[in-house]
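Below: the structure, in structure tokens.
A single protein chain has been removed from this complex, and every other one stays in its place.
Presenting subunit A:
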Amino acid sequence: MTTTSTDKIVRPTAGRSALPAPKYPRVFGVGRGRLVQYGVFILLALFVLAPIVPILYQSFRDRPLYEAGGILTADNYGKLFTDAGFGQVILNTAIFAFGTTVLTLLIAIPMAVLVVRTRLPFGRLLGLSMQWPFFISSLILGFGWITLYGPAGFVSVQFRQLLGFVPWNLYSLGGMAVTEAVGLAPIAYVFCANALRQSDASLESAARVCGAGPLRILFQVVVPMLRPPIVYSSILIFSMSLETLSVPLLYGTPVRIEVFSTFLYTNGLQSISPDYGILGAASTLILAVTIGTVAIQAKVLKNAQRFISVRGKATRPRLLDLGWIRWIAVVAIVIYIIFGALLPILGLIFRSFTMIFTPLQNPFESLTLSNYERVFTFPVYVQSITNSIVVAVVGAILVSVLALLAVLVARRSPFKFARSVEYLALAPQAMPGIIVGIGFFWAFALTPGGGWIQGTLVAVIIAFGLRALPTAFGSIAPAIMQIGNELDNAARTSGADWFGTFFRILRTLLRPAFVGAIILVFVTMMKEYSAALFLSSANTGVIGTTMLDLWVQGNTGSVASLATIQIAITAVFVAVASLFMKGHTDA
């Protein structure tokens, strides 16, 4: 195209000369955004691989990592099955995980359908209280259940007096599965409830127009549409019950039932001369299984998103009326909430204020604060409380920042390895806490100059942080997906680079999600303890590890008081943070 200068339109745009676009400095030929992206990628890769690589390496070595002159061998895997009896452990774990998954779904699916899609008395209240067991650590839930339903529990003793025997045995695989299911049901519930809320109401209207009654609609339209969240949450629950430590440890130790996590616990921590080769081999196998389930989960979720019908316009589906059946439903939900979570926790709190907790003697007669006194007279116990708070606060901030960066790189950048960043951030989901602990312990030992970190709070924060990373990522990622990509593009065309786009535009828009992530990570890290079992020294224990110590000593009263303190801290933090958030989202 030839253009002579004469037909140029002299007048510049809007009567002004053009303002030139900004020039951004380059380091090694790349902008600062790319540097940040590589930084996040490398940091995440180190973070995730640090605990895994030593475990793999150890599993093929004939002697502990720190001893020189070892040779590589596969003997450890052989020994695992012949000497250590790992086969029985696998069987136990499989029964426990399947049982937990099935029970969880039996609780969660009907409740989600009833609460979200039918007219229930107190429906909103029930829906909210369905979720609160999430805030309680499964260790505390386990303590609570033992307090009530254990062999000498409050309710068990009552039953023995009435019937002459206790019709259940909590210290069994079945008992573990029931307790774990009560603790995990909120997760499956949330998945199903969200799917139900998002489903297209016109599908139900169509069924109604065709003449279908409420029950028919429920079973032929609503429930079949739940297939994707059911599949997804059952894999999630399965993988979570593979790695859980608390309940199997509390129930299984007295009766010598071992699952994956307790096997590592007893072989790594309780044995006097732990066989590191076997420990490494077992960890490797467990990791392979959990990574496998999480990979399946990721694949299912990818496909599942195609099934969920989301409409831009929010259509409020009409709630189905079940008539008298709804009262049965309400009673079932109330039983779950009261007997599954509320009573055990209240029992535990009550236990913390009494000397003896049994129906044989009126507990009000022995009201006392001595359980708390004992905790507060030992500086180590007090320290574990402050440690927990420090770890949770510092960890919540650091992990949320890292997760935010990871989300930005994974979802909002042209970065080559954006996908890998996402996988790395979600990978710790597949890493059981106790394995993370073992892995980092070895990693610090192997790193030249890494010794100083061993046994410090920094080590605990790193390990807990890794465990909490997927939670933080998962809570920020949906928020960023709701912010239209065009807002970024508008900033880019206006002259902001990738980094500037975040600071000028996304930072403010993402603030609520960021605060939400901090709350969530705080709660998660407050509950966490398994990774600290290997990593913390006498002075750097957290509430969870201290509770476990006291439990082993038979000091159940003090365990109850520490549990109460932990619940109180969590409740206060969540309440304050939500108030803070409310005040700021109005602006």
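As a convention for this text, a residue touches a chain if its C-beta (ideal position, glycine included) is under 8 Å from a C-beta of that chain, and two chains touch if they have at least 3 such contacts; residues count from 1.
As a working rule, contacts and distances are computed from a predicted model.
Between the listed names "ABC transporter ATP-binding protein", "Acyl-CoA dehydrogenase", "Cytochrome bo(3) ubiquinol oxidase subunit 1" or "3-isopropylmalate dehydratase", the UniProt record for the complex's undisplayed chain reads "ABC transporter ATP-binding protein". Within the set A:Ile505, A:Val542, A:Ala563 or A:Ala577, the residue that contacts the chain not displayed is A:Ile505. Among the residues A:Ala491, A:Ala517, A:Ala532 or A:Ala577, only A:Ala491 touches the chain that is left out of the figure. Residue A:Tyr24 is the one among A:Tyr24, A:Phe81 or A:Phe376 that touches the chain missing from this view.
Although one chain is hidden here, its contacts on subunit A can still be listed: residues 1, 3, 7-9, 11-24, 31, 414, 484, 486-487, 489-497, 500, 504-505, 508-509.
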